[in-house]
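Note that this complex is displayed minus one protein chain, with the remaining chains in position.
Naming follows writing order (A and B), and every chain is counted from residue 1.
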Amino acid sequence: MEQTIKKNKTKGTFSPGKVIDLVAQKRWLIPLTLIVVYVIAFAVLYPSVFLTKYNLASLLLEFSIPAFVIIGMAIQLINGEIDLSVGYVVMFSNVCVACLIVLGVPVWGAIAITVLFCALIGWLVGVLVAGVGVNSFIATLGSGMAFYGLGLMVFDYGYKYGTNNPNPNGLDLLHLPDSFKNIAQLQIGGFQLPVYYALAVIAVFVVLMSKSKYFKQYYYIGMNKEAAELSGIRVKRTKIAAFVISATLSSLAGVLLVARMGSGATTLGVGMELKAITAVVIGGVSFKGGRGTMIGAVFGGLFVYCVNNALRITNAPSNLYKVIEGLILLCAVILDAQFSKRKIVG
Amino acid sequence: MEKPILKVTGIVKNFPGVKALKGVDFDVRAGEVHALCGENGAGKSTLMHILSGVYQPDEGEIYLEGKKVQFHNQKEANEQGIAIVYQERSLVEGLNVAENVFAARQPSNKFSWIHWKQLYRETEEILKSLDIQVNPRTMVSSLSPALQQMVEIAKALSLKPKVLILDEPTAAITEKEVVALFRLIEKLKREGMAIIYISHRLVEIFQLAERVTVFKDGSLVETANVYDVDNNWLVNRMVGRDLELKRVEREIPKDVVLSVKGLCGGSFQDVSFELNRGEIIGFAGLAGAGRTEVMRAIFGADPILEGEIYLNGSKMHPQNTKDSIERGIGYLPEDRKAQGLFLEMSISDNISSAHMNQTGRGIFLDDKRLLTESEKYKEQLRVATPSVRQKVVNLSGGNQQKVVFARWLMVNPRIMIVDEPTRGVDVGAKAEIYQILREMTKKGTSIILVSSDLPEVMSISDRIYVMHEGEITGELSGAEATEEAIMRLASGIRDE
Partner (left out) sequence: MEKTKQRKRGSIFQFVIEKRALALLILILVFCLAFSLVFPDTFGTLGNFSGILLNMSAEGLIVVAIVPLLIVGEIDLSLGAVMVLGSILCGRLMILDDMNMWLAILISLGVSVLCGLINGIIVAKINVVSFIATLATSMIYLGIAVMLAGTGWTDFPDPLFRTLGQGKILNIQLPVIYIIVIFIIMSLLISRTRYFRQCYYIGGNAKAAELSAINTGKTKIVLYMIASGMACISGIISAMRFNSALTSIGAGVEMRAVTAAVIGGVCFTGGAGTMAGAAMGALFVACLNNALTIASISQNMQNVITGVVLILAIVLDVVLAKKKAE
C-alpha cells in the first residue's frame, strides 16, 4: 500500500484533470486523505490530548468492532445488495451470547451457537433474495425487525432465569464471567484485543476482496448480474454466501461488543447499519454495485470514527457530529454521482 | 382519395457509425393500410420512430395533410394526429385499463380533477369498437399479454389519430384476437384512417394491405400495390443484393460433436440439429423465431423442458452456465451491453471474467498473468485502445464486441455459440470478426452462428438451419442456400 502511494506521488504533471482521474480511480485516497488531514490537524491543535497512546488506543478500539460490520456491508454493496439487518444482528448476538452464558452454557459454546444461528438466518435471507427474488432492502428490513424482536425476547428470558442475578436498579445488566470478558478486555501493548482481531479480519478481507477469485465475482455480479451469469458465475450461490458472511461478521461483532462492555444490553448495536453504510460510501463503494474497494471502506470507517474522536476531544456537541457526518456522506455521494460521469482511464 | 395524408421526403438519419436511413420518400393515404417489411435493421423502426416524434431526422421533411410539420417529442406527434403502437409494452401494470388507455391524459377539469365517469365511458366506447371484452376498471396486471396488446391499441386509438402505426401487432396475440384486430383495421380503413402496418408475416400483408413497401439497408427499395405482387416478389426485394462477402466452400467431415434432439423450452419446441467438428452452422430466422432461446437453453442459462443434448456422444443436461462452460460450451450473448459487458470495468476484467478461475494459484488471482493474457488478445483481435486497463464503456461497438470475443477466446471452448456477433458493428470490425470465427474453426472449435444478417449467415456458414416461430423449418447446405430460400423458410412460407 505504501508503495502505490509513493508511485502516485512521483507521477508526471499534476493537471487538475489528471488528479481527479487518479482519485476517481483510487477512491480510497479520499478517506485516507481525510484521515491524514484529521491526524495532522489534531496533532497540531490538541497535542496533549490527541497524541497520547490512550487516545489512539481508544480511537482504534471504537473502530475495531464496527469494522466487522463495515466489511460485511462493503461486500453486500459491491455485490449490488444492501443489508439493513446488521445492526439488529449485532444487538441480537450481544444479548444472545450474554444470555446463554448467564444460563450456564460454556463460553465457547455460547459464542458458537449464537454465530451459527445468525449465519443460518443470514442464509435464509440470502435464499429469499437470491432465490425467490425479494428485494434485499425489504427482506433485510424484515429480518432486522425479526432479529430485534428475538433479541428483546432473549434478553427478557436471560434476565428472568439467569444464574447471576442482575442489579435490580439497572435493567440492562447481565453480569458476565471474566473468562468471557477477557476476550475483549485484555490488552497487549496498550491496545485492547479487539483492535488486533479487527486488524486480522481487515487484512484477510482486504486481501481476499482484491486478490481472490471468489470475491472478484462479487464485483462482476454487482456490475452486471446477467453478464456475470453468462460468464459462468454461480450468481445465486455467491449472493447467498454474501448474506451468510455479513451475518456471521455482524454476529461476531455483537459477541465482541458485549465482551467489551461487560454486560448485554438491548441498545448495543442498533443503528450500526447506517454507520456502516456511511463509512462504506465515504470510502468509495457505490450503491450501484460493482465498484469500490475494501480498503476504501475501511478507511471510510476509520475516518467516521476519527470524527467521533475529534468531537469528543473538542467537547463539541454531539449533534454537530451528526450534521458533519451527514454533510460528509452527502458530499461523498454527490461526488460518486459525478465521478460516474467521467470517462476514466484505468 | 389519392392524395396522401402523411408524406415524408428525403429522410436521412444517422447514428454513430451507422447510416440508419439514407434518404427515404414515403407516404400513406387515408383509408389505406400501407404495409412495411424488410429485414431487421433495414430502417423500418427508425422511420417509425421519426414519424412518431421520438427521433428527429437529420435531413428531410414531414408533411401532414399537406402542411409541413416537426415533432420534438412523441407528445407533439400524438397531438398532431400520429399514434404508434410499439412492440414493447408501454403500460403501467399497477393501473387499470382506462387509466392506461388515457395515460397521463385522463379527462379532467382545470384543477386536474379527473372525470371518472367520462374516462370510463370513453374507454368503454373504444374497447367496444375494438370488440375487446374487458372491463375498463380491470387492472392491467391481470390481463393476458394478448389483451394487454389490445389495450395498447386502444390507447393509440384514444388519441383519435389520423395516422396509426402498428409495429408487429400480431406478435403476441392469439388467433381469435388476430381476427378481431383485422376486423377493427377494416373498420378504421372505412372510416378513413391511414394505417402503417409493420410485419414479418407476409400472409397478413396480403390480407390487409393496399400497398406494400420494402426496406433494405436503410433505403426504400420499392413500393407496390399488393394486388400486383406476391411472396416471391417481396422476398426478392427484401434480400436481393450483391454479396460482398465471398463464400469459401469447405469440406466438413462428418464428426458430430453436438447433437440436439427434440429440444423443447419456453418458446421453442422440437428442435433437433447436429454440429460437426470444425463446422460453422448458421441459425437464420426473423426476430422472435426462438433461436436465442434455444442457444441459451443449451448453454444452461435457461431451463430445458424436454429433449436431449449429446456432447461428443455422451448425454448432457446443462445445470447452469458454469457447468456448460466447463464442458466446453461458450456463448456470446445477443445484447452485449446488457448481457455481455461489465461496462464500468476494465477491458482486462471483461476479457478474463469467464476464465479467471482457471488462472492463478489456488484461491488467488494472477493479476499480472490476466493482464498479459488480455494484452495478447487485445493485440490479436486488434482492439483499438491504448491499454487494457481502459474502461470498456469508452470503446466503439465493434471493439466492445471484440472484447467479448476475447473473453471466449481465453476460455477456448470446443463449441462456441455466437448470437448476432456483428450487430451494431462497423464494416471493418465485421470482417475481423469473421476472420476470428474462421480461425477458431481451424483450431478445432465448432461454431453455431445465430444471426439475422443473411449475407453474413450465408457466407460464413457451412450449413444453415432456419427457424420460424419456435420451430426449425428447414436445413440448407451452404451451396443450396439462397437468400430467397432462407427468407421463405424464415417467413414460414411452405412450398405447398
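Here is the rule we go by: a residue touches a chain if its C-beta (ideal position, glycine included) is under 8 Å from a C-beta of that chain, and two chains touch if they have at least 3 such contacts.
The structure displayed is predicted, hence computed values, not measured ones.
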Sole residue of A:19, A:57 or A:134 that reaches the chain not shown, by the stated touch rule: A:134
Residue in contact with the excluded chain [from A:109, A:190 or A:317]: A:317
Touching residue (missing chain; options B:114, B:178, B:256 or B:287): B:114
Candidate in contact with the missing chain, chosen from A:116, A:186, A:204 or A:337: A:337
Absent chain, residues of chain A that touch it: 82, 84, 128, 132-135, 137-139, 141-153, 155-156, 274, 277-278, 281, 287-288, 317-327, 329-330, 333-334, 336-337
Residue ranges of chain B at the interface with the undisplayed chain: 54, 73-75, 89-95, 99, 103-106, 108, 111-114, 116, 139, 141-142
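Rule of thumb we're sticking to: only the chains that are shown with their structure count from here on.
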Interfacial residue positions of chain B with respect to chain A in the complex: 299, 301, 320-322, 324-326, 331, 333, 338-346, 349, 353-354, 356-357, 360, 363-365, 367, 386-387, 389-391, 393-394, 407
Residues on chain A engaged by chain B in the complex (per definition of touch): 211-214, 216, 219-220, 223-224, 226-234, 290-291, 340, 343-346
